[in-house]
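Omission of a single protein chain aside, the complex is shown with its protein chains in their original locations.
Our next item is chain A:
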Amino acid sequence: MPEQTPDEAISSAGAGGTMDLALDEGDSLEKTPGGPRGTGPDTKPQSLWSDAWHDLRRNPVFIISALIILFLVIISIWPQLIASGDPLDCDLDKSQEGSQPGHPFGYDGQGCDVYTRVVYGARNSVTVGICSTIGVSLIGSILGGLAGFFGGWWDSILSRLTDVFFGIPVVLGGLVFLSVVTSSTVWPVIGFIVLLGWPQIARIARGSVITAKHNDYVQAARALGASNGRMMLRHIAPNAIAPVIVVATIALGTYISLEATLSFLGVGLKPPAVSWGIDISAASQYIRNAPHMLLWPAGALAVTVLAFIMLGDAVRDALDPKLR
């Protein structure tokens, strides 16, 4: 049940009390249209989601992280808005030069403008993060949800399969799988993350479906003749989806840093793709003479990952106040 804000709790407790009394005595006191809890602007029916949204709007952590993410998404769609240069337009004469007018972040080892590369790098990071999360969530929640609902042999197979995937070290797996790929697009990286990431969501989805399945209202729906499909979509899914959303949001940040890690190791995105991971990797050799080359992409990566993890935390607090 969604948590009520204190003032609503008081008003509903008060109104509920009087309403019961009125009815218990067969009184007609409360039969005025609108009912005891009325349809006034403050006491609109509250669902889990509208309650969560109500909480989120007041949470500074959510506001800050949402603004950062909004900014990131905008610049990854239209990087030209804030960067006029070309990330691949480099001049070796300017290699490792520091900050100067028009080029606030200086130049990297190849003489490319660091500012432009940081801005253009956002696109790949955000694409990897969002696409991986969507893929992982879809596959994970469908497979995990079915396993939780039906149980039996399907559940046993899936549970052992997730164990197998949990046993694969991510970085080692990336080195093995991705070193054979020559494409410089983001898709092999996304595919790899989805392949290794879905068991995490599948476990969460399985667990929360099992919890939701044993709720009395699912039994009640069954006793009133609802079919399996209907119970799953209408009664179980809406009540089981919250933990999946929370974990997926937090995981999004880690997928972005995973892409950077893989690119740093040379198996994720490959030049000429523009990626913070590639830039961090290239800059690591010059860290003593030109630390600015490392700091700017690394800072952008840290802020992005942090923003998504903070968003996930805020969403978790809003959806499950008990965990706070």
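Here is the rule we go by: a contact is a pair of C-beta atoms (placed from the backbone, for glycine too) under 8 Å apart; a residue touches a chain by one contact, two chains touch by 3 or more; residues count from 1.
Simple rule for what comes next: contacts and distances are computed from a predicted model.
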Among "TonB-dependent receptor", "Protein YceI", "dihydrouracil dehydrogenase (NAD(+))" or "ABC transporter ATP-binding protein", UniProt-listed name of the chain not shown: "ABC transporter ATP-binding protein"
Touch with the omitted chain, as defined above, among A:S84, A:S99, A:S227 or A:S284: A:S227
Among A:W53, A:F166, A:W187 or A:Y217, the residue in touch with the chain that has been omitted: A:Y217
Selected residue (touches chain absent from view) among A:H235, A:K270 or A:H292: A:H235
Touching residues on chain A - with respect to the absent chain: 1-2, 12, 16, 19-20, 23-24, 30-35, 37, 39, 45-49, 215-217, 219-227, 230, 234-235, 238-239
